[in-house]
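All protein chains but one are shown at their positions in the complex.
Order as written gives the chain letters A, B and C; numbering starts at 1 within each chain.
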Amino acid sequence: MMAVVKTSAAPGAEIREVAVPSPGPGEVLLRVLRAGVCGTDLHIWSWDRWSQGRIRPPVTLGHEFVGEIVELGNDVTTPALGDRVSCESHIVCHHCIACRTGNAHVCENTRILGVDVNGGFAEYVTVPAVNCWRVPAGISLEVAAVMEPCGNAVHTAFSGPLSGCSIAVTGCGPIGLFAIGVARAAGAAHVFASDVSPYRLELARSMHADAVVDVRSESLAERVSELTNGRMLDGVLEMSGHPSAVRDGLGALRMGGRMSMLGLPTEPFELDWNRLVIFKGITVHGIIGRRMYDTWFQMDQLLSSGRLDLRPAITHVMPMERFDEAIALLRDARAGKVVLVPWGQTS
Amino acid sequence: MMAVVKTSAAPGAEIREVAVPSPGPGEVLLRVLRAGVCGTDLHIWSWDRWSQGRIRPPVTLGHEFVGEIVELGNDVTTPALGDRVSCESHIVCHHCIACRTGNAHVCENTRILGVDVNGGFAEYVTVPAVNCWRVPAGISLEVAAVMEPCGNAVHTAFSGPLSGCSIAVTGCGPIGLFAIGVARAAGAAHVFASDVSPYRLELARSMHADAVVDVRSESLAERVSELTNGRMLDGVLEMSGHPSAVRDGLGALRMGGRMSMLGLPTEPFELDWNRLVIFKGITVHGIIGRRMYDTWFQMDQLLSSGRLDLRPAITHVMPMERFDEAIALLRDARAGKVVLVPWGQTS
Amino acid sequence: MMAVVKTSAAPGAEIREVAVPSPGPGEVLLRVLRAGVCGTDLHIWSWDRWSQGRIRPPVTLGHEFVGEIVELGNDVTTPALGDRVSCESHIVCHHCIACRTGNAHVCENTRILGVDVNGGFAEYVTVPAVNCWRVPAGISLEVAAVMEPCGNAVHTAFSGPLSGCSIAVTGCGPIGLFAIGVARAAGAAHVFASDVSPYRLELARSMHADAVVDVRSESLAERVSELTNGRMLDGVLEMSGHPSAVRDGLGALRMGGRMSMLGLPTEPFELDWNRLVIFKGITVHGIIGRRMYDTWFQMDQLLSSGRLDLRPAITHVMPMERFDEAIALLRDARAGKVVLVPWGQTS
Partner (left out) sequence: MMAVVKTSAAPGAEIREVAVPSPGPGEVLLRVLRAGVCGTDLHIWSWDRWSQGRIRPPVTLGHEFVGEIVELGNDVTTPALGDRVSCESHIVCHHCIACRTGNAHVCENTRILGVDVNGGFAEYVTVPAVNCWRVPAGISLEVAAVMEPCGNAVHTAFSGPLSGCSIAVTGCGPIGLFAIGVARAAGAAHVFASDVSPYRLELARSMHADAVVDVRSESLAERVSELTNGRMLDGVLEMSGHPSAVRDGLGALRMGGRMSMLGLPTEPFELDWNRLVIFKGITVHGIIGRRMYDTWFQMDQLLSSGRLDLRPAITHVMPMERFDEAIALLRDARAGKVVLVPWGQTS
């Protein structure tokens, strides 16, 4: 079969033919139908410092995908052959304290599809049966392909109050765009979005942000104050990893508000803890992955009810063999979410 | 001034002239602009057993209203003269443990406007300044008049998870109708409504219930199972006080779901606790009043953002002097919410 | 091997020789070291209505036990041969929504050891590896044997606030006795216990209840009012299943308190919902089983730190072959917890 493989400890990735994998006990074999490209894929392609420390080539990339089950490993009773499933990318140990107390998203022994083990940028992929989530009725393959990153948005949003709240999303990359839709669908009264890219802010508008803030020229706190009559924000969903976005977000929170941080800073950074966190009685949540599988259940409800529509954030659908082109779109910030179509399929 | 007064320990109420009240320290005088009629007013009018034990005539009725502040008592710094305010009807002691720990809605010393002290079915009324909530921008006087009962719906809905949830409202009187709108605005993925009255179920549809269930001919659990593909309900907002609605609601909950009970049963009733509560791991919330003033803040956000529109549930607006007619509409279940316009004002 | 087997659809149980079981994939074989006798065993022995509907003889009884791992089934990587483990008795499906969202304790497909499949009143028993919990350091085999019912107490207690709270335990059977210790160890400021048996109230004292109430002669609400200077209870842990205990407990709660119900009523019963639940803003929790495995983790912490000592509640340790005698002690309320020692071992 064809696959996008990180073949060596250097920038780039290679499209090559590899053997179709065979599902082990508790695993299923999927024919991949669609796959999403993530910023992490760009990091691996670029062979940045994080990648150099983590990736052990050769590995097939791709951790966001939907597929059809075409073979069951031993002991698999569910899901069934022919089911269309979207996949949780974190393969967890089921034995550590985190796993045993409902916190598998912070399992210390996590291995990630497309990072630590072969992923879904290929015609076929094996995944643990337990990592499969049946695709909700009524959504497109493209949307089904990006439930994994959408789950990051749901996890971040649902880590604090949403109903009736004023929420800002700082950073309008794909997960930020999804978070705008999630916060609205989940009952936030006002959803604001900030970024430095007019292109991304336009996408934020298309996801129905109530207002967008270009922080190159506007103060987030000032705009929020105007928009909320001085009430400020109940919550910030931090998707950028930028120190200034974190500080701006904290500054725009009301006393007692919450900041949920998913975006990964590239370096340690400094904070005026007294003014921004302690005196304000702020709660800061570090967020990683998706709650297994509460997040998937919540996301399924939002998607299958039609309350949440991710399509405006999916700006490109292209053949998987044009992976390098997809990477270039991401690198140049000329895309929202890019979805890939495997060989021999048409979108 | 003119007022609707319970003058004697017998059925009925009297429209009569009374003195304009004077605000004491910490109080304000309101010119009443609109007032809502509640089932409680019907109980008092009918002089049922509860009324006989609680009401001490003469008392001016009316505990749901909006007014304009026309005079400030001593020590009142906020709100200001001229402000339009909707009113919390529970006057609390501020000294008991409940009051001192953020639970004033269950203050043991609560006195209620229009029940224990003179209320808002009059041209003027005095209320504690702290009970006033500035009317959110952009809503009508009729909607502002019914924020108190809408607050019951908000309190009930917000007592458990809503975002992405499947919720049923059992009982589609005015508060049930409001609750449908609240649950939707607050991010429930599916909102179902049940009742025995086709008129009320039609109003439920107009509040955008995703499905309505006529429990005279349909099983709530069966319909919910169909509508949710067997997932059943995450929560029930019980607004009827009927034993069968409580049992049906518990039966339609998923394992681990929640039942929030605001409706008041007329008599004690029996439950199969093992099957309906214990084996299912259900949480039952008894709900009374509105959280002071978290509920008002949440409601303000939902109303001022336009996410929540109560107007379809307000079926009648009529002069206050036609109070007896309003009572007849309620008694005969020919109305959703009825709003009254005081003397000398036009709607 | 020898085992206590329910051999026929009639009262009683039989001690007989049966084959040593073999662990299937994902299972382990335990040599049983100690086992606790539960009220459920008495129900099965007596062949009551519940048993008639549930039990399919022949089945080896016993769902509370500790053992040493002597054989591993396929695919078992943890725990290890030689480990001493106490066992969760609920075998769950891992596939239903409850299981997938951290609520396996209300899995709809639960099978129970010693009820639906062969249990631990035997020399050997097979259990899923995932149901094993390594015995905390420093506790006796007798205590390790009763972690399953102690987990019921922990689950009930931890379903609401404990730290600094005034808590009552209604019903001082073994789980009630454990709950007294749990509530104290977990930081309740005052722990009261009620029952109708002087023998059990004496055991409650030995578990360090701050006060005991004999509800044959005393009013729970009155005594609680005296003991708390009128503050009343923050929470009730209901362990009796008696309607009067539920009503008394609700009556002794403060406004806004919580009632956690584990005890199983024998029949449906009636409640004055308005007075006892709704007007007071009470939260009622239906409790079943143990959270998997949060409850076990919490219990492990309490036991291994020495904060919780269950020994005063374990009144009898006797050979397993004297099972009928143990049943008689329970039936006559002449015991706290009874622990059995399998054949060929000495206590």
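Quick notes on this one:
We take it that a contact is a pair of C-beta atoms (placed from the backbone, for glycine too) under 8 Å apart; a residue touches a chain by one contact, two chains touch by 3 or more.
Keep in mind that what you see is a predicted model, and the values were worked out from it rather than measured.
Residue-wise, the contact with the chain that is not shown comes from A:285, picked out of A:43, A:134 or A:285. The chain not shown here is touched by just one of C:132, C:145, C:302 or C:335, and that residue is C:302.
Although one chain is not drawn, the whole complex shows that of C:166, C:194, C:283 or C:315 it is C:166 that touches it.
When the whole complex is considered, the residue among B:102, B:138, B:230 or B:306 that touches the unshown chain is B:102. Within the full complex, the residue among A:218, A:272 or A:325 touching the omitted chain is A:272.
The omitted chain makes contact with chain A at the following residues, 97-98, 103, 105-108, 231, 254-256, 261-262, 264-265, 268-274, 277-288.
On the side of chain C, the interface with the absent chain consists of residues 158, 162-166, 185-190, 210, 298-299, 301-302, 304-305, 307, using the contact rule stated above.
Against the chain not displayed here, chain B makes contact via residues 25, 75, 77-78, 94-95, 97, 100-102, 130, 291-294, 296-297.
In this section, only the chains that are shown with their structure count from here on.
Just count the C-beta contacts per chain pair and the biggest one is B-C. Separating the CA-averaged centres of chain B and chain C is a span of 42 Å. The multi-chain contact residues of chain A, meaning those touching 2 or more other chains, do not exist; every residue touches at most one other chain.
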